[in-house]
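Sharing a structure with you now.
Only one protein chain is missing from this complex, and each of the others stays in its spot.
Here the chain labels run A and B in written order, and each chain numbers its own residues starting at 1.
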Amino acid sequence: MDIELRGITKRFGEVVANSGVNLSIRAGEVLGLLGENGAGKSTMMNVLSGLYRPDEGEILIDGKPVQFNGPGDGIRAGIGMVHQHFMLVPVFTVAENVVLGVEPTGPLDSLDLKTARAQVREINETYGLEVDPDALIENLPVGIQQRVEIIKVLFRSADVLIFDEPTAVLTPQEVTDFFKIVRALREAGKALVFITHKLHEILEIADRINVLRAGQIVGECLPGEKTDLELAEMMVGRPVSLEVEKKPYEPGEVLLDVKDLTILREDDSLAVDDVSFSVRRHEVVGIAGVQGNGQSALVEALAGVHRIAGGTIAFEGKDITRASARARHQMGIAHIPEDRLKNGVVANFSIAENMVLNSYYDDRYSRGVMMDWNAVNERAAEYSAAFDVRTPSIFETVNHLSGGNQQKMVVAREMSRDTKLLIAAHPTRGLDVGSIEYIHSRLMDARDEGNAVLIVSSELDEVIALSDRILVMFKGKIVAQFGAGGRPADKNDIGLAMAGAAL
Amino acid sequence: MAMDAVATTSTRKLDTAALRQSKIAGVILILLALVTALVFAQVDGGDAVFRLSRPTDPWVLPDLVVPAGPFNWIAVAILTFLGVRQWLSKTGKGTSLALGIGFAVLIAAFLVWATAGKAFSLTGMLQATVVRAVPIAMGGLAGVLSERVAVVNIGIEGILLSGAFTGALIGSLLGNWVGLIAAILVGGMFGFILAALVVTYRVDQIIAGVVINLFVLGLTSYVSSQVFSEYRFLNNAPVFRAISIPVLGDIPVIGPMFFQQNIFVYGALIMVAAATYYLFYTKHGLHARSVGEHPQAADTLGINVYRVRYIHVIMGGMVAGFGGAFLTLGLVGRFDDNMTNGRGFIGLAAMIFGRWHPVGALMAALIFGFADSLQQKMALLQTPIPSEFLAMAPYIATIVVVAGIVGRSRMPAADGKPYIKE
Partner (left out) sequence: MSEPAETPTEKLAHQLLQKAAPSRTVYEDLIIVPVFAIFVALVLGGLVMLATNVSIDTIGRSYIALLTGSVGSLGAISETLTAATPLVLAGLGVAMGFRAGFFNIGAEGQVLMGGMAAVIVGFSFGGLPIYIHLPMALLAGVLVGGLYAGIAGWLRAATGAHEVISTIMLNLISFRLVDYLLKVPFIQKAGRSDPISNAVLDSATLPRLLDWVDPNMRVHAGVFLMLFMVWFCYWLLFKTTIGFEFRASGENPDAARFAGMRSGLIVVLVMALAGALAGLAGANQVLGVLGRASPGFSAGIGFNAISVALLGRSHPVGVLIAGLLFGALEAGGRQMQVDAGVSLDLIGIVQSLIIAFIAAPLLVRAVFPWGFRGKAASRKE
């Protein structure tokens, strides 16, 4: 099945997400769609799946124009989406998720799960997917969940499969497995679209590359024609450096010392299992690992917002295992949380209010219980200007800012006081290249000024680029250490460790 | 991955939630043992006589005679044992079970203490339990239906009231069957209004529920004082009589409880069974649950989230309308201002207690009904405890239950959140 997009334009209010996009998708081919965050990739694919209706332009399937009116229409026409955030119900089984919406039924509207299981197994065998139809989604690792998403669209006999940032949550080994599946699908004659901002992946898997910038297609090429630097320039619209500038590694004394730390989840299962490590001044320690292996709990425990079940945390030689989040702030521990909208900012508060969210009690901003709003506003304006937060006024609410500016605001808040240790969880997730570069350079500044920096990220490239030392977490344990005189930080080795392989 | 059992790593002493809960449960149980020892075990001999059958029943069971003092000391022993066991527990397992047994023992001890030297009809109380559980169970089931599609329905109290009112008014005019159907329809209508407010107009779900409660209370009180006080025949509906089911109704204890009741009790039992089958074994039930857990996923698969929410909130409203009609058409035949008196809210508590499952909600409603009828019957036994305090018991129990259970039960993931289509 071939698909043709002609002059697709989609607006949200005054924001133009796509303008005049032309695209052709062909059977038996992998189309790579490259673009940075906010370039309009997802909007375009949502148009294609019927979730959005385009304001202008048309969609042709095998040469015939079609009209999509609702989210079900795309899949009915044979176009299946594998979303970046999986659309799976965690408390349902694989089979239930796969058949949802197109269930085989018996008498009295009863679910025929037996047939459903058999059908899932059949697809499993055809494409070599190996998924247990009776497993609960919430018990499956993300790599397998992604396969469930693929089974879901294949079950609906999709001929076109669209993958939106499919590798974001996978280990390098899982990426390899995933590429095998993609190739098998291509052999079977499916048309595939691979949306990503990762250059080397698109060069590896795509048969043809389209580059999207600011809602428009700015170029088309074949993988062999362009280097990754040229592609990056096309994607961002200006020359970019893929390297982070780093001064030589001269670690100072130990600042953070974690011993035998154990953390439990709410259901008493182990999130972090007997972990010990330390972070020194003038040092960036990166924690690599597939999401869900305990990194979030570790960061929260270090920041003082997660109960600790065993072990100790020492900061500057003092035991802070039981110290409150505020006490840790006051000692100079700063924390950039992984989900800024959920944990980092109060979206309906102004920039000024958010800027003092964790220091309003400080002498600088209040006297006794009285807030000193003039001081707050002045400092907020000063920091917003210094940290490149682009906004007309500090009285704007934070939900009006773009993701990049929100994150810069959080970084400004955390770095604009006497920080000694900076804990950054996924500091650049979902940001555009400009913001990423800016935040990376700020993090390196923090290190060079003598701070200890702890970075957690599922983007392996980011961890490798920034860190002096890399710890790999798997199932709540630190399973390997790289860099700083030890084993060199080789991407493949780290990937293997992330997947739990013994090194 | 979540299965890494903590118990296996016994070398480390971990501060687990289960252990903390176990310790708290231990303290509660020991306190209960103390209360039992100091109050309930202090009886000057005498037997407690529980009547299980009426003399006219086809099969007459002998009375249950319990020596009050010894029985309650045994109760103290059991409670102490359970308390100490939970306090010392190293794994923190069995907390819920221990608490459940503990409360059951406490209630038994209380009953024996109150009845000591007297006689008391246990079957009568259990029959009243089922009757009193009906509106609560229907409130709870209405809550299950709407919260399974992620709509929090605080308005159940008002919908029950509207059902009671409509049952009385239409029942008086056109007979009890028409009254019942009208009550169901009016309940459905308020379900529709709630759905329209929260789904289409995105009113905060709790505010919308409060509005419905206030509106129904205002409207029914207004009509009752403006119209019913003048035209009394409009508020005098025929009541549904009990229908005894042959054979089943003759079983001792169980028969009077479940098979010598009116159509409301049968209807409630059938609805709970039907809702269970529907939600967990049918295609449309799967759709409903997916909308409650992950509306966006359902939407991408072509399930109309808004329509599913409308339908289930309306169904919930109809169930609540039926439950409300019971108060007038199933009991007294006339409507009084605010006659639901918080039953809708207790129904919501029953839903939480029952973990968003129809059968669970029914079981919880039976427990609330039991507390309610216990208080009623205890007033007859003239215990030294003022009846107001007995009347508070179910509410205090609700708080304890909600406080104890919330951490451990899982509500539908999207519960209470509006779904805004992109």
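FYI, contacts are C-beta pairs under 8 Å (C-beta built on N, C-alpha and C of every residue); 3 or more make two chains touch, one makes a residue touch a chain.
What you see is a predicted model; the values in this text were computed from it and never measured.
Residue B:F215 is the one among B:W177, B:F215, B:Y266 or B:Y281 that touches the chain missing from this view. If you put the hidden chain back, the residue from A:E122, A:D228 or A:E378 that touches it is A:E378. Although one chain is not shown, part of subunit B still touches it, namely residues 154, 197, 200-204, 206-208, 210-211, 214-215, 217-219, 221-223, 225-227, 342, 345, 348-349, 352, 386, 388-389, 391-392, 395-396, 398-399, 402-404, 406-407.
The chain not displayed touches subunit A at residues 12-13, 15, 303-305, 324-326, 328-329, 335, 337, 342-349, 353, 357-358, 360-361, 366, 369-371, 373, 377-378, 380-382, 384-386, 391-396, 399.
The working rule: only the chains that are shown with their structure count from here on.
Remark: subunit A and subunit B have CA centroids separated by 44 Å (rounded to whole angstrom). Interface residues of subunit A facing subunit B in the complex, by the touch rule stated above, are 46, 49, 51-52, 70-73, 75-76, 81, 83, 87-92, 96-97, 100-103, 105, 108-111, 138-139, 141, 262, 264-270, 273-274, 292, 307-310, 475-476.
Taken together, the subunit B residues at the contact with subunit A in this complex read 1-4, 6, 9, 12-18, 281-287, 289-290, 293-294, 296-303, 407, 410, 413, 422.
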